[in-house]
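First the structure, in the form of structure tokens, and then the observations on it.
With one protein chain withheld, the remaining protein chains of the complex are depicted in position.
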Amino acid sequence: MSDLNTFRTEARAWLEANCPESMRVPIRSFEDIYNGGRNPEMSHPDQKVWCDRMAERGWTVPEWPTAYGGGGLSKEETKVLREEMARIGARPALDSFGISMLGPALLKFGNEEQKLEHLPPIVRGEIRWCQGYSEPNAGSDLASLATRAEDKGDHYIVNGQKIWTSYADKADWIFCLVRTDNTGSKHEGISFVLFDMATPGVTTRPIKLISGSSPFCETFFDDVPVLKKNLVGEEGKGWTIAKYLLTHEREMISSFGAASGKKTLGQRAVHNMGADVSGRLRAGTLRSVIAQYQLDTLAFGATMEKVTAEAKAGQGLGPASSIFKYYGTELNKRRNELLLSVEGESALGWDGEEYSEGEIARAWLRSKGNSIEGGTSEVQLNIVAKRVLGLPDA
Amino acid sequence: MSDLNTFRTEARAWLEANCPESMRVPIRSFEDIYNGGRNPEMSHPDQKVWCDRMAERGWTVPEWPTAYGGGGLSKEETKVLREEMARIGARPALDSFGISMLGPALLKFGNEEQKLEHLPPIVRGEIRWCQGYSEPNAGSDLASLATRAEDKGDHYIVNGQKIWTSYADKADWIFCLVRTDNTGSKHEGISFVLFDMATPGVTTRPIKLISGSSPFCETFFDDVPVLKKNLVGEEGKGWTIAKYLLTHEREMISSFGAASGKKTLGQRAVHNMGADVSGRLRAGTLRSVIAQYQLDTLAFGATMEKVTAEAKAGQGLGPASSIFKYYGTELNKRRNELLLSVEGESALGWDGEEYSEGEIARAWLRSKGNSIEGGTSEVQLNIVAKRVLGLPDA
Amino acid sequence: MSLVLNEEEIMLRDSAAGFLAETANVEAFRKHRDNPPPTGFDQALWGSIAEMGWCGIAIDEAHGGLGYGFTGLGLIIEQMGKNLTVSPFNSTVLMAGTAIAQFGTEAQKQEWLPKIAAGEVVMALAIQEGSHFDLEGLSTSVLAQGDGFAVKAEKRQVLDAMGADAYVVVGKDASGYQAFVVAADQVSIRDQSMVDARSSGTVAIDATLSADAQMDIESLNKGGLERALDVINIGLAAELLGVSVEAFERTVGFLRERKQFGKVIGSFQGLQHRAADLFAELELCKAIVLKGLRAVDAGDDLSGLASAVKAKLAQISQRATNEGVQMHGGIGMTDEYDIGFFIKRARVLEHTLGDFHYHLDRYALQGGY
Partner (left out) sequence: MSLVLNEEEIMLRDSAAGFLAETANVEAFRKHRDNPPPTGFDQALWGSIAEMGWCGIAIDEAHGGLGYGFTGLGLIIEQMGKNLTVSPFNSTVLMAGTAIAQFGTEAQKQEWLPKIAAGEVVMALAIQEGSHFDLEGLSTSVLAQGDGFAVKAEKRQVLDAMGADAYVVVGKDASGYQAFVVAADQVSIRDQSMVDARSSGTVAIDATLSADAQMDIESLNKGGLERALDVINIGLAAELLGVSVEAFERTVGFLRERKQFGKVIGSFQGLQHRAADLFAELELCKAIVLKGLRAVDAGDDLSGLASAVKAKLAQISQRATNEGVQMHGGIGMTDEYDIGFFIKRARVLEHTLGDFHYHLDRYALQGGY
């Protein structure tokens, strides 16, 4: 305990001395989040300063081993660091797929050489990564991917196409699923490889969504050479790594359901449409739907709280965790539909200041994708039915 | 036209002279419906008198050919007869599975000898029929029936068990699906046979439902001899007849959805729970659910009206008819759940005069069976998906 | 009233379907969306529509129309929904035309209905204030002033406000509803960019109008306004029907083609049951829309029915378009693919003159609970 206190004192002093004032201001837009990379995008030059300072101590990724540039902190120390950052309102110094996705995969499945080559630049925010999983003809059936890597001795030649590659147009490197073998079951023969997006033969094109522009891209590989040292894990065993990362991703997406504070939907509706003498929203049938939504949000929150508490108590991750992605995203879709009802015409605007550039409508349309990306609702229900309820395959 | 007018005048005079006053009183309970049979059940002795008189003219089944005891009337004449009966409030003289189910099947698939033997007693209400289709291990998968009929030269020996045989304990004869061949696909090798319920080896046991006593029975066949002359259609081709009758049955069951008149659910709810100054039901969330139910009932009624109109206009039976059984029964279940909400404790009583012997609760429980009997809702949806929407088999 | 289309109606529907699929289809809508004309509509298409006589189909012969009836109009609008057609047809013919026929003075009918029937004028209905349509909540915006009226109001979500030559403006004074036919030079218009990419705008009026601009105040207040809105909502429901059925048919087509896990996804029972249930609901929608159209033509009381029709179509159009995106999966989320257009059109249509909740509430109230 006293060690922790010492750490707290030191961390506090260091943060006070090193965190620029401009980085103690709350994040207001996506541009305020620093993702690093060769050509980093910044809303303020201090973003890089702050990242560099934190990276020097490995505190951009405090729990990774110091051998790979991380902070080497214990869980408890990490918690203290976060608390101290929160105390002064310090922004996270760096956020990237390298930290959240590739790093954990490399730590678990990569060889020593790969860890030493790729992890430190992630910690320092020098290389920005993207993820090459989905393909146009695979969809939910991720394992039936067709991008193929031909064996050329010391390297592969990759040909194919990926879709939904977030920020592919801004990333420096990609971690990518490719097919190295066609002969076995479709889950076999998939390999997990890394390569530079600047390699000749790689092109990307941003995807416009029904909600407007998006971070998603289509990515094309035309005879792209990839050195074999950039194969992670065994050849043909990439599906294991992919599954590991997918679970990770679903847990992140499920947090969509948690509605943000401010006025509740019901109160906003009363504000827009008025209440009767008993205080009940005048739009009576809307009122029930809102109440049902709020009720389910409350219960869903309790479920997340319960699963977390059980896990902390060492009871393991209960079956309820399997519903998070499904229920959370469906809930978010309901919330967005309700916002349309509650805000009426103001929610249907698309452009112009009057409509905050279509903020509500675009969020509503974007929410439709929540139950598709990261495993569709249908796939989630299949998983619950089979793995949790033990119902047989068709 | 003038022929029809003549017919009307004659029918009117005959009905006036022959319909007993007691048979001009509305039907108040199931016992008021005359089903005939060897030991007919009656709430009034005139039921048999009225049936006999009508049967003499073949008017218990006015459209069947006179050769088989029917009235030999045209569609138009039948309509006139029904109008004239309605004019004086005359009850139908006879209602039976023989008329609604077996008769149409025999007329279409039976041989001359069978028609002559079985149709006249049906017209006269002398023989009451029941239907032996479902089996305990078949359920929705009717074709996988196991009751077997062994070929013994001039007769079969039938062994097996039927379930959900309505009024088997009151019927004189049964029309029954049996398996005469095990070698082909499960739809083949099924035969349609007729036999007397008094044959040695036939026993029945009534089934009690969650809603209380019911017309359903279990029926057991233990070495029951059935003469081959009582095979309808070809041996092994009984499935065609069964399907023909099933379609018939589904159309009958779908009419459940049509709610009866009197006060609407909403008005009953206002009566029980009060309205606010604007006239809105005080129980606001219940109000929306009622409105949604009424809305769907209105739309479902319009759909039935539309399909009927299209059929009359010679446009054939549109695809919408395929949803009747499904939607009608689901609607009826919703209605019964709503009655519980609207009537509260009064709807939850089970016995005693105060609760009309549990009328509402029993009807609610009984309604749960609507989406199971005569083809489950799931089977109906399969049919729509495959036959109407052209979606492929799994 | 028979819920079956006669031969003439089937011919009308099929010829509208043919023309629109050729000329004013989803591809044309995409072009319009990417490059909208300043008036909000394509003059050439509008001209062709007028030439076919569709604008006068529901207007009586005494006022220059064909007197064919509202059912025919509904059939055309349904096809426009299927094709996501953009034209000032709804604003001019369905909305302003119905309003003038219901509560215009005889002079106004003589002046405007023939022009509407001939497609010579573009008109718009300006009624909503604030973010939600709420008839009871209209502000008092009209004051008698000498021989005329001082009118000051801001009307929102006015379809085709930008390109209109004249407006039917509905407001209130101290004793009831008031309505006027107002020329474009008496109002100021601001473009509103809506999610469905049709032209819509805010109409601000602050002017003194002469007495002959006033519409028939008696019929307006004795049920004419409610009936006009009921008729219009049934017409909007017909468009929602077209949108929903087309979204559904495209989705079922996709289910028949798309493969996942080595199987056509339409073979999965989970999707089959959802599609079949939605099919059932759409059959109900078809029937109740036709019932609504026939009721207009029969002169039946529309209270109860019109809100039922709109509420049902609002509800099912939500489901049909949501399922459309979900069942298409990722590709359904892209702007490149057309299914997203249907969800956008559906919601704006729904919110025009009262959404699902507004009409379900009204339906219940009219049912006495």
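The chains carry the letters A, B and C, assigned in the order they are written, with residues numbered from 1 in each.
Please note the rule applied: a residue touches a chain if its C-beta (ideal position, glycine included) is under 8 Å from a C-beta of that chain, and two chains touch if they have at least 3 such contacts.
Everything numeric in this text was worked out from a predicted model, so none of it was measured.
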Under the definition given at the start, what are the shown partners of the omitted chain? A, B, C
In the whole complex, of A:38, A:57, A:280 or A:366, the residue touching the missing chain would be A:280
Looking at B:145, B:283 or B:391, which makes contact with the chain not pictured? B:283
Which residue, B:134, B:147, B:191 or B:294, contacts the hidden chain when the whole complex is considered? B:134
Contact footprint on chain B, counting only the chain that is left out: 134, 136-141, 144, 163-164, 207-210, 212, 272-274, 283-286, 289, 333, 337, 340-341, 343-352, 354-355, 358, 361, 365, 368-369, 371-373, 376-378, 381, 394
To test your reading of the contact rule: which positions on chain A touch the chain that is missing from view? 264, 266-267, 269-270, 275, 278-281, 287-288, 290-292, 294-296, 298-300, 302-303, 305-306, 309-310, 312-313, 315, 319-320, 323, 326-327, 378, 380-382, 384-386, 388-394
Take the complete complex as the reference. Which residues in chain C touch the chain that isn't displayed? 268-273
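We take it that only the chains that are shown with their structure count from here on.
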Rounded Å distance, chain A centre to chain C centre (Cα mean): 41
Taking the mean of the C-alpha atoms as each chain's centre, how many Å separate chain A from chain B? 57
Which chain B residues reach two or more other chains? 278, 280, 287-288, 291, 394
Could you list which residues of chain C touch at least two other chains? 268-269, 271, 360-361, 364
